[in-house]
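The chains shown are only part of the set, and none of them has been moved.
In order of appearance the chains are A, B and C, and numbering begins at 1 in each one.
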Amino acid sequence: MIKAGIIGATGYAGGELVRLLLNHKDVEIVWFGSKSYIDQKYSQVYQNMFRLVEDVCRDDQLEQLAGEADVIFTATPQGFLAGLLTESILSRAKIIDLSADYRIKDVAVYEKWYGIQHRSPQFIKEAVYGLCEINRGKVNPNTRLVANPGCYTTCSILTAYPLVKEGLIDVNTLIIDAKSGTSGAGRGAKVQNLFCEVNENMKAYGVASHRHTPEIEEQLGYAGNCQVTLSFTPHLVPMNRGILVTEYAALKKKPDGTLPTYEEIKAVYDHYYGAEKFVRVLDKGVCPETKWVEGSNYVDVNFVIDGRTGRIIMMGALDNLVKGAAGQAVQNMNLLFGLEEDEGLRLVPCFP
Amino acid sequence: MIKAGIIGATGYAGGELVRLLLNHKDVEIVWFGSKSYIDQKYSQVYQNMFRLVEDVCRDDQLEQLAGEADVIFTATPQGFLAGLLTESILSRAKIIDLSADYRIKDVAVYEKWYGIQHRSPQFIKEAVYGLCEINRGKVNPNTRLVANPGCYTTCSILTAYPLVKEGLIDVNTLIIDAKSGTSGAGRGAKVQNLFCEVNENMKAYGVASHRHTPEIEEQLGYAGNCQVTLSFTPHLVPMNRGILVTEYAALKKKPDGTLPTYEEIKAVYDHYYGAEKFVRVLDKGVCPETKWVEGSNYVDVNFVIDGRTGRIIMMGALDNLVKGAAGQAVQNMNLLFGLEEDEGLRLVPCFP
Amino acid sequence: MIKAGIIGATGYAGGELVRLLLNHKDVEIVWFGSKSYIDQKYSQVYQNMFRLVEDVCRDDQLEQLAGEADVIFTATPQGFLAGLLTESILSRAKIIDLSADYRIKDVAVYEKWYGIQHRSPQFIKEAVYGLCEINRGKVNPNTRLVANPGCYTTCSILTAYPLVKEGLIDVNTLIIDAKSGTSGAGRGAKVQNLFCEVNENMKAYGVASHRHTPEIEEQLGYAGNCQVTLSFTPHLVPMNRGILVTEYAALKKKPDGTLPTYEEIKAVYDHYYGAEKFVRVLDKGVCPETKWVEGSNYVDVNFVIDGRTGRIIMMGALDNLVKGAAGQAVQNMNLLFGLEEDEGLRLVPCFP
């Protein structure tokens, strides 16, 4: 059995990790880390775990945990892991970090968008960006540190990736309009996240300044082998789970001056995702809906070509706590330990 | 592999059966019955099943299905199964009926509350009321026909059962105030179930006349070995899943004239449910919440003794589509085929 | 113009007072009190008031405010007003208190249920319990202090009042099962009120111990001229506004041993409420729904007689922020100043 420790186990992503790992046949959770609830029973914080988890919450002692666990998941605020990570820890336990600390290769970009100093830039190079469908080859038993992509980024990148990779769209025209359920905002007690403030309400936030922007730009830049500067606008929507992205870009014309056809674009998506378990390219005319992937590790994607404007509208949907956080982390863990990639992740989406 | 057929596979309970059976290691679904969607791909009706189910929907031919399946689940309107069931069918396939057709032993009571004639009363006696925690002994490989209890009834009965069985409450004072999410109303296209009619709204319905009343009375009557006449009031609440019941009854005084203590009542609940996997008696002071059981087969119960009024307030929560329908049906199937009772049902509740 | 000051103007009830008073032709708001937002623009706290309110929030200086306002609304935590109220204040401005400080005549009962010491019991006797439909005669230009009833109590009392008053039910059997939207929990930043904790969830709380219980008992006791001890169970439901109560009681039999008829009970309700603008006795068979009164000052009530159990099930619905708080406060203000009782309250419920 793989011994797993979770730092930040009482946040929403941490709770989802517990849900998934409890049903993972090769894993045992040995550490429920939660600074806010030290010595309280985990199942008193998350009553759904009553009689399923008997452990109490423990402090965030990464050094000690590295001696007890084979893998550590950090579902913690930005800067937390960067401030504590050491070679000693990394040499003893694999780390899957759900924060953004090691996602961005250029430390100056990280520090500018996040507004904090990076305390351990020496590990950035080693960290693998754990978007399994794209970087699967780099996530293997030799890997020590995985930067697990976030919800907006996973959805945004996977939705556009095949077209950027194949150079079919003008990346400078790429606009990502993203909508998120509220669990992405975390479990902190803030007035703006109260039921009555969120329910029956919609808004954009972080306009032209959201921290996930440079991460999407960097990864799509690798795909397209070019510099990408795009617009990314997140929105808050009154639901618990789910990310939906709607992406707009100018399609490049073919040499004969015409736009690519539906079949041509579909073939490109199928080329990249046809064999992927967790990415489903939907049938023609079907728009992704967040409810159809809820509780599962799927990303549903599709597209519409708009001949009038010459644009393609790409759409993607995922569950922000599964494929956008805990599910992807487990997928990375499976790869790190040489298990079946979908072990513990054969979740059927729950409807309604 | 057990071959399972589902009649009514495109209703919400039918869809939940598909979700559960897809992850059941001993079962293969061989028939997706849906009169409304014959010859359409099942995954076009429930897009969450895209790439998970390739079958098309088929007609409701029970006779034919009985030759192809080991077990048939009927998630159909009242009267449907009663109108079609024959000895020939029953002799070839086990039936788990999610409708009310064989739940009530007194056919006159059935016909009065449901307002329809029962077409096959000859099978009522044979049918086992499949509330596993109470009737487990009667659901076994010799059983042919299981009347699977509904959502309101399962929650209402299990919440009060230990106290009725032990004669601790005055059953004539029992009042059940039940609240349900909207999936219990089914997938029919009715104005009253539109999003805008249900959202931000609450109401009682079927006051003093709801069909689940006599079923609860009958089963609690068996438990208490007495005639039970109670008040049952269902309410519609703006959420997808979940039943919450709040039950009120006068506690009988002990010979010394005092009320039973918390510890005494707790011991009774623990006696009946301490070894039950799917019934969780919560810690003192914790009220059941529907979210804590969502997506799982658990029923959470608890109680408060009110010394001022001499009443006990009992509370229970379950997911109406799992323990209240499809999960309980799978639990019954496991018993019918001698499998582990929780096979395919080790679902961790999903939060948030 | 009546000059009105609001203490606690940035809570939900305070915000609703602002909404109502802005459209009241005889009132001008002169003081937006909010300890948490002193010197901030009110419209930055409640952006709906942008360009409608230009004032900044001010401190809670009751003494000063009494010199500037004709009427002061206190939408403040329990104990706040009791700790500050003086004869000097009362002699200069009328007070409408939306807290519970002066609702309960027996100070020992108040102190027991609220767990705090009452700092100004000398004003309790003078305070008028401002349930206008019942105490209209006592709310007049000579009244200085109104204890404005809360949401649960207003709904609970008005739903049962006619039958208690006429002695038609056995008050010792009265059980009130109440359900509330989340705005009743206030605007405090608490984890339990976060969107993801409340949404898709239901629970009871304060079982057998909720503070509104003695207030309901006291008022119904006055109506029935008897001691009332009842069960009151509040529930939290995922919606913003709305209270729904379902009340159960044994109907007293008539001298001939039969139960009263629908028509007889209906006549009693009509006797008390037929001329009331804000209480609507619905047509036979129609259950109150919270959505039908949203945004308005109406209470909708109705009942069903259950011949099987001999009980009557009474139902009531109101908007907790209007008739359950700010609307009733304005109604009381109108009476205090001799205005039309419905001035500023001719609000048509908003659907959907």
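Please note the rule applied: a residue touches a chain if its C-beta (ideal position, glycine included) is under 8 Å from a C-beta of that chain, and two chains touch if they have at least 3 such contacts.
Everything numeric here is computed off the predicted structure, so don't read it as measured data.
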item	value
Identical protein chains across the whole complex (3 displayed)	4
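Going forward, only the chains that are shown with their structure count from here on.
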item	value
Shared interface numbering between subunit C and subunit B [over half = same, under half = different]	same
Highest C-beta pair count, chain pair	B-C
Subunit A-subunit B separation of Cα centroids, rounded to whole Å	37
Computed distance of Cα centres, subunit C from subunit A, in Å	46
For subunit B, residues that touch 2 or more chains besides their own	200, 240-241, 289, 291, 294, 352
Contact footprint of subunit A on subunit B as seen in their complex	12, 15, 19, 22-23, 44, 46-52, 183, 200, 240-241, 280, 282-283, 286, 289, 291-296, 300, 346, 348-352
For the subunit C and subunit B complex, residues of the former touching the latter	173, 175, 177, 179, 181, 196-197, 199-205, 207-208, 229-231, 233, 235, 237-242, 244, 246, 248, 287-291, 294, 304-306, 308-309, 311, 313, 315, 317, 352
Subunit A residues touching subunit C - in the complex, by the definition given at the top	12, 182-183, 187, 189-191, 193-200, 238-240
